[in-house]
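Heads up, this is only part of the complex; the chains shown haven't been moved.
Chains here go by letter, A and B, matching the order in which they are written, and residues are numbered from 1 within each.
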Amino acid sequence: MSSNRVLNAAVLGATGTVGQRFIVLLSQNPMFKIHSLGASERSAGKPYAQATRWKMSEQMPENVRNIVVKSCDPALYEGCDVVFSGLDASVAGDVEKAFLESEFAVFSNAKNYRMAEDVPLCVPVVNTDHYAVVAAQRAARDKFGPISRVIVTTLQAVSGAGYPGVASLDILDNIVPLISGEEPKMEAEVLKILGGVSSDASVCSPLQDLRVSATCNRVPVVDGHTECVSLEFAGEPPSIDAIKQCLREYTCEAQDLGCFSAPAQVINVSEEEDRPQPRLDRNAGAGMSVTVGRIRPCPVFHVRFTLLVHNTILGAAGASILNAEYAAKKGYIV
Amino acid sequence: MSSNRVLNAAVLGATGTVGQRFIVLLSQNPMFKIHSLGASERSAGKPYAQATRWKMSEQMPENVRNIVVKSCDPALYEGCDVVFSGLDASVAGDVEKAFLESEFAVFSNAKNYRMAEDVPLCVPVVNTDHYAVVAAQRAARDKFGPISRVIVTTLQAVSGAGYPGVASLDILDNIVPLISGEEPKMEAEVLKILGGVSSDASVCSPLQDLRVSATCNRVPVVDGHTECVSLEFAGEPPSIDAIKQCLREYTCEAQDLGCFSAPAQVINVSEEEDRPQPRLDRNAGAGMSVTVGRIRPCPVFHVRFTLLVHNTILGAAGASILNAEYAAKKGYIV
């Protein structure tokens, strides 16, 4: 398939917050045209504008207002080249399976199949909402040898929990020191993302020798996850300047391929002492760049830093779209 | 001096937020009577109610409304047994020195002399706004051998910066990933607090073999500092249950002496998986207890947990008052 044809895209879970973000991003994307919108039976049959309580700060794109929402039955999605899933994990499992069995190319934010041995956790530029550690690890492994230990504490935005998600009584003038299931997910996913594939390319093989401790907090911030990271290298640690340069120079194949959603700069290294900050830095690179700041020696490990990622763009819908762009450019979507 | 006499107390910096907190706490304290209030030249000569923009959620105690504020000249404080300083660090140095030279017993929140070799960083029950790590360390050292490494990330309330302190534009829908000077202060103070004194009791000798890495963030919370801690023991680590029991059983001399401000329970160990939370737990023990929760194994070090402390009570004015109670009970205030 030529990578230049405009692809017809479906968005499943289109009325939810992740679905709404998909719609905002796709409506600005030259590679995709929104063709179909899927949601629950309750919404099916209604024009999108009527089925949806729009919660984005961008206005609802005119061209989706009158698209009639369908239920999530693959038989109804003929003509779609790509399916983006913003479904909630509680239903994503069965629905995505059905679409896969009908041979659709599915790009999902849901966590259901992320750790399945034969499902890749793709990283075209980016990966999860905890991306920069990964990029740092990759960059470091290539240049400085592997990282052996990571301790990370996150300060995560409420939009990560969807809508209605976090109750206001839980988060105004408050911190919630637990995000259920997030810590083991984060500790496991990073090993898979950084791992390899088996020699016959049939299964993923996670890293074995990296130890990660993640503590995840919910904070009263709308968008943008902040992470405070301390790293230990297995061997001789590089200098702080070498690390900064390595992060600044980090590029990815999606950029080289000219993918629309790939940011000009994958990792912004900030030299200002009080950055990154979610309200000021989350929209860097249209929400597709990571900002890393406060890179400095760690008195316990080798280096520590603070990173910021826009959790609903780079950490969710934006990454799925870039994955799809990458897959199309590479000819994986037939 | 008998410990049962009511002591006349002066509050320096009485119009500021720390000073206001001193006044609220002292007005409920049977051991002290507010005798004198000191502030800047601008306030001197005015009745307290007029000189002050009251910012506490408790009402201004009636009996201080008409006390005429004095300037901070020791000659004006005759009759005071104890001097509490809520002065800003920018002026605390000279003023506190003058009071000391006039032989007043000064209990200060200011950081100016904290690391001076001949000034104790006293811990009657408590110490600084980063107390529980200290208590955990002490408890652990006594029971399980020393802690070798600590990595801590803090989420600190805005009241820690005084008034006006943090600008609302910096903290609404935002995190500030730097608190200027806080990280080295925290990393150094913990060593002094846990250290010993020289054999002739003339100087403090900080711990040498504990390594601490602190990353400090400002978060949109009014009161209550949250800290996410990972610990490594030098030797064989105790079980999680042993650690919990050790923290629960932790007591201090100030409790035994019956100090009014000593909490019934120094450390509350929470078994709820999403606690401590600043809005819900900061007032435990009238703000003088620490709450520790999420005590669990750390995949990188031995144990990790989250703790909460009321930064302007246990972490500031309350600790100074308890120090003074303790000193009086022990006969150190003559």
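Please note the rule applied: contacts are C-beta pairs under 8 Å (C-beta built on N, C-alpha and C of every residue); 3 or more make two chains touch, one makes a residue touch a chain.
All figures in this text were calculated on a predicted structure; none of them were measured in a lab.
For this complex of identical protein chains, the structure file gives a whole-complex count of 4 copies, while the figure shows 2.
As a working rule, only the chains that are shown with their structure count from here on.
Annotation: 41 Å between the Cα-based centres of chain A and chain B.
Put simply, chain B touches chain A in their complex at residues 149-151, 153, 155, 170, 172-178, 187, 211-213, 215, 217, 219-222, 226, 228, 230, 273-280, 293-294, 298-301, 304, 306.
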